[in-house]
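In this view, the complex is presented without one of its protein chains, the others remaining in place.
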Amino acid sequence: MRNAWYVGAWNHEVGRARLMRRLLLNEPVVFYRKDDGKPVALEDRCAHRHAKLSEGKIRGDDLECPYHGLTYAPSGECIRVPGQSTVPPGCGVRSYPLVERGPWIWIWMGDPALADPAKIPNLFWLEDPNWRNKGELLHLEANYVLLIENLLDLSHLSFVHPTTLGTSAIAETPMRHDRTDKSVTVTRWIMDNTPPPFFQKAGGFAPTDKVDRWQIITWEAPSTVYLDVGAAKAGTGAREGNRSQGFQMRNTNAITPETDKTTHYFWTQAHDFLVTDPTVTDLLFNQVHTAFLEDLAIVKAQQVNIDLDPSVRRYDINHDGGGIAMKRMLDKMIADDNGPGGRSMRSAAE
Amino acid sequence: MRNAWYVGAWNHEVGRARLMRRLLLNEPVVFYRKDDGKPVALEDRCAHRHAKLSEGKIRGDDLECPYHGLTYAPSGECIRVPGQSTVPPGCGVRSYPLVERGPWIWIWMGDPALADPAKIPNLFWLEDPNWRNKGELLHLEANYVLLIENLLDLSHLSFVHPTTLGTSAIAETPMRHDRTDKSVTVTRWIMDNTPPPFFQKAGGFAPTDKVDRWQIITWEAPSTVYLDVGAAKAGTGAREGNRSQGFQMRNTNAITPETDKTTHYFWTQAHDFLVTDPTVTDLLFNQVHTAFLEDLAIVKAQQVNIDLDPSVRRYDINHDGGGIAMKRMLDKMIADDNGPGGRSMRSAAE
Partner (left out) sequence: MRNAWYVGAWNHEVGRARLMRRLLLNEPVVFYRKDDGKPVALEDRCAHRHAKLSEGKIRGDDLECPYHGLTYAPSGECIRVPGQSTVPPGCGVRSYPLVERGPWIWIWMGDPALADPAKIPNLFWLEDPNWRNKGELLHLEANYVLLIENLLDLSHLSFVHPTTLGTSAIAETPMRHDRTDKSVTVTRWIMDNTPPPFFQKAGGFAPTDKVDRWQIITWEAPSTVYLDVGAAKAGTGAREGNRSQGFQMRNTNAITPETDKTTHYFWTQAHDFLVTDPTVTDLLFNQVHTAFLEDLAIVKAQQVNIDLDPSVRRYDINHDGGGIAMKRMLDKMIADDNGPGGRSMRSAAE
């Protein structure tokens, strides 16, 4: 699905002094910043002989090819060909619309005319000073949809992360899912339950305390997933909206396809408590980091088995409701995106 | 060819405390043992989302998926789905019939209803206390048929193993081959000949002695090859059946396809002389081990050349009689196996 916003980079990855190549949706992209600090993303493939522009040089705000010196403006237009006074008509590379918001730089991989910043998911907690977050970029050797499925069914916590995030209560608790035209939300409340070790640390509960615990997971098409996760002392009304006796976090995931079978996994863990204590932020980061490495191992193994025989049937279970709704919506969006409109978009851009 | 017995593992490789994944005929298989010691082999791919069961946990005699906790009985049937009281109809993984015999665990990769233990090759010397054997598992980066061809024409000993097993006499001596409906036997007698260095050590012959030497190689479809090899003092009637003045060995090979271009090579060297002296067993093992590494290098190089251009013609020579008979029989069996019956087998199992 090309006509969509994806996270392309952390803001600190893109600088004026360096060119960063990254493969996104099978396309080579080079990131850099202009003199005024605005980020630029161009197709990392010179229109002349397809050399990597990311191995070239920044000239002012423009980018010079390392091979024969063709120079491109941030618009993607070729503005100079050494040895001749004119530029071949139409010569240029794709320039991708970018929006820098919070820690991330969002990129629009489709028709630039359709790139509406209002379509970027609202992740206010990544910009709000009352929250803090810390994250990283992981690389996954599997298709990105497998990872979205992973996040939409947290019943896996009990099995994949038994010593960190999981308790057997999760898998045994039913969940509901709701959908809009561009998102799926999966909600699970675990009432009057023992907090797992990680929650005890984060929320200051005693092992003998009981908590009401929530997991409200939202997928926004095509590939943003945020988990509103937290717990409050049992019976203090959290389910009805009063979260004052608990803590909450937003595990925020931007899952960008690199190729059909590899994925850039941007994630960050946000929290709205003890925001002035960086050791809390680090603690949360470290816990999730450990858990996500466990997830990546599982998901990579899935891809290995799928590659052995993609025709093998998948049996669905009750917990898959959210994932199935997501996949149906996504498949339809991809079909629409790759239809005549999608194709003509690419032709028009060249 | 799926409807056949293959060696899937050494008995010591499969234990109660560990799960072992192995790819057999392009299918992922996980081995473990039940509480009573009986081995189990299941499809190593959860029916739900295709995670590797081999990364999961043994629960009693059952196997729990590492991802969402679906649990499978040794029959392959899914008996538990966390979070729901029933299991989706038909949900399960393949369970492969196994027979543990001597050092090896045999596995039936096809329709379980056809798995008749009587079809397992009779390799009595691997279970008879009057024999000893020692072997190993090697990995070959080539199609398994190339290795069967290697074993059916020992004229290569003179060239590939000149310093260990070979003498020029082998290639110069004609052989005959006979066939049944499921096997090919190649017989070569080298009469009144000088024993090679390895035979001198094993049989206690002097370099100046003359011996009558035999090589009786049997291939049983699809992939077992055993070599009845030995020598007796010349003129003592070995060819007529009296082997008392000599020594005999059984080089036993189970050649199991891993993928189309890689192979699990199980082999063991058995002998019926000096069975109480482990140094003799070790000596035989070491000699064959060295020779087989030489074979694997040659066969791997064959595969490299074949991959460069699979259409290049192969010229046959006289020594190829056994190999050609084997290949013709095997090709026919594979064609029969992949016919409507073979296909419907797989559908039935799912």
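Going by the order they are written in, the chains are A and B; count residues from 1 in each one.
Quick note on the criterion: a residue touches a chain if its C-beta (ideal position, glycine included) is under 8 Å from a C-beta of that chain, and two chains touch if they have at least 3 such contacts.
Here the structure is a predicted model, which is why all the values come from computation and not from measurement.
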Cross-chain touch to the chain not pictured, restricted to A:2, A:22 or A:45, is A:45
With the missing chain put back, one of A:83, A:129, A:241 or A:310 would touch it. Which one?
A:83
For subunit A, residues in touch with the removed chain:
23, 26-28, 44-45, 47-52, 55, 64-70, 78, 81-84, 88, 90-91, 350
If the hidden chain were put back, which residues of subunit B would touch it?
146, 149, 153, 155-156, 158-160, 168, 171-174, 297-298, 301-302, 304-306, 308-309, 312-319
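By definition in this document, only the chains that are shown with their structure count from here on.
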Chain-centre distance (mean CA atoms) for subunit A and subunit B, in whole Å, is 48
